[in-house]
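Complex shown without one protein chain; remaining protein chains in place.
Coming up: chain A.
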Amino acid sequence: MRFATMTEKHSCELRVPFEHEGEAEVAYNTLKVDPEPPRSGVTKSFLLEKNMLIVTFEAEEARKLRVAVGSSFDLISLVVDTIREFGTTPPT
């Protein structure tokens, strides 16, 4: 995780490694769909680098940045748990 304060804007970058590229891709496809709420004042972008999911946040207010990063964390761990529990298709 990397935090930065550039001039007025606050930003944060999360780098989440997955076991396989396929899993990172599932998480990427799942999480990039919902835009941040319009009034959150946060812009969020997703990037996929092999098995690494990279999420970048930018906001004017640190408080709003924290909220957005926190809720993204919650959703990322939910996706990870879902993959862990339902990812391997049982032998038919």
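As a working rule, contacts are C-beta pairs under 8 Å (C-beta built on N, C-alpha and C of every residue); 3 or more make two chains touch, one makes a residue touch a chain; residues count from 1.
The working rule: contacts and distances are computed from a predicted model.
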item	value
"Beta-adaptin-like protein", "Translation machinery-associated protein 22", "DNA repair protein RAD51 homolog 3" or "N(6)-L-threonylcarbamoyladenine synthase" - which is the UniProt name of the missing chain	"N(6)-L-threonylcarbamoyladenine synthase"
On chain A, residues whose C-beta touches the chain left out of the figure	26-27, 29-31, 33-35, 37, 71, 74-75, 78-79, 81-83, 85-87, 89-90, 92
